[in-house]
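Just one protein chain is left out here, and the rest sit where they should.
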Amino acid sequence: MIALLMRDLRLAMRAGGGFGLGLAFFLIVVTLVPFGVGPETGLLARIAPGILWLGALLACLLSLDRILALDWEDGSLDLLATSPLPLEGIVTMKALAHWITTGLPLVIASPLFAVLMSLPGAGYAPLVLSLLLGTPALSVIGTFGAALTVGIKRGGLLLSLLVLPLYVPTLIFGAEMARRGAEGADTTTPMLMLAGISAGVIALLPFASAAVLRVNLR
Amino acid sequence: MNLNALWEYANPLKFMRTTERALPYFWVAAVVCLVVGLVWGFFFTPDDFRQGSTVKIFYLHVPSAMMAINIWVMMLITSLVWIVRRHHVSALAARAAAPIGAVMTVIALATGAIWGQPMWGTWWAWDPRLTSFLILFLFYLGYIALWEAIENDDTAADLTAVLCLVGSVFALLSRYAVNFWNQGLHQGASLSLDKKENVADVFWFPALVSIAGFVLLFIALVILRTNTEIRARRMRALLARERLG
């Protein structure tokens, strides 16, 4: 399974692997927002946690259809399914690879983007922590969506339609935690809820992803 | 009653024969209940002392909102039956119910907006219940879109069933998340079977009739649509067999 993870990471790093695309997309979103709402610092500071969370979520969404579709097209998925690896493990590794190549860079870069959005000083640590806790859930839920739509040609739009409603709880608790942090309020409750969602999703959703993948392969 | 006998109706032909015989009765009952409930509610109940006659949209709003949720629950149950017992009728019933549920959600949202305008002074507010219904509508859309996108019927049935299961969990999570995110304007539950003191009897009886009307209407529509799906499914199977020669 480690071999699968290493292969996916290596593929992402090689030409055309799409590593960094999410980050660039995140930067563009953060750049465009002030053009849309005006450059007033107070307003930007107030909406910063929400915009940063939304940007991270959309950046994640952007690369979801690559998680399984490429392996489906070239037949690797058939071969992986007949290999000794359990499908549950395969989808977990796929989600982990997606998180390392998309989610983790967003978490690391988020303080820089927060500067652009004039986030108040108290908000940095909660923002980074909320993204660190929340982005794994985004990757795992996204992998479920990718597994559902893997057999559909041009399933990208459908994938978004299926995955975005599933992102609602994660977004609410993540953005709430970042917002409370920026206002200097107590972040414990949303943090625990966010961590709970991530843990639950990581523990349970791979079984659903593997089940739908098995259906799609037959 | 022998519960096992119920599974006989999982046979498409048996299901169609039985339900089509019952269908006219459901139509008549639905129309009677709806007409009685709505006319009674609209014209023969007193105006609310605070809300005036706007309160009467309640006879559309509450039943449609209840149906929007209950139809999803029904889809969840039929999806589970499909996963566990592989009865095609069950999967097709879930497929048939989804657009009805989506329309009920839209009716609940629209009547809510029309009611909310004079009451709260706004067509839309990010009230937790309104927001939850909007999210529920998105779940319906995704579910319907997934059915439409997949060519193989059994594959589509399996995938949508899993989506319905996972979606139910996330819909519940969203409900709590939304409550946490914004405490709203909505009045508490105004209608429940055990706490009828919430609303006066004069409002309550026509509301019950109109809820019964919505349920019967749903049953009639879902029977009609399920039978259509069964026939469409059979036609696709016949065409596929013809192609194979």
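Think of it as A and B in the order they're written, each chain with its own count starting at 1.
Definition applied: a contact is a pair of C-beta atoms (placed from the backbone, for glycine too) under 8 Å apart; a residue touches a chain by one contact, two chains touch by 3 or more.
Throughout what follows, contacts and distances are computed from a predicted model.
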UniProt protein name of the chain not shown, from "sn-glycerol-3-phosphate transport system permease protein UgpE", "Heme ABC exporter ATP-binding protein CcmA", "4Fe-4S dicluster domain-containing protein" or "Pyruvate, orthophosphate dikinase": "Heme ABC exporter ATP-binding protein CcmA"
Residue of B:P12, B:G112 or B:P206 touching the missing chain in the full complex: B:P12
Among B:H87, B:R175 or B:R225, the residue in touch with the chain that has been omitted: B:H87
For chain B, the residues touching the chain missing from this view: 10-13, 87-88, 151-154, 233-234, 237-238, 240-241, 244
In chain A, positions touching the absent partner: 2-4, 7, 10-11, 14-17, 71, 73-85, 217-218
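Everything that follows uses one rule, which is that only the chains that are shown with their structure count from here on.
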List of chain B residues in touch with chain A within their complex: 135, 138-139, 141-142, 145-146, 149-150, 155, 158-159, 162-163, 165-167, 170-171, 173-174, 176-178, 180-181
Chain B-facing residues of chain A, complex: 144, 148-149, 151-152, 155, 158, 161-162, 164-166, 168-169, 172-173, 176, 189-190, 193, 197, 205, 208, 211-212, 215-216, 218
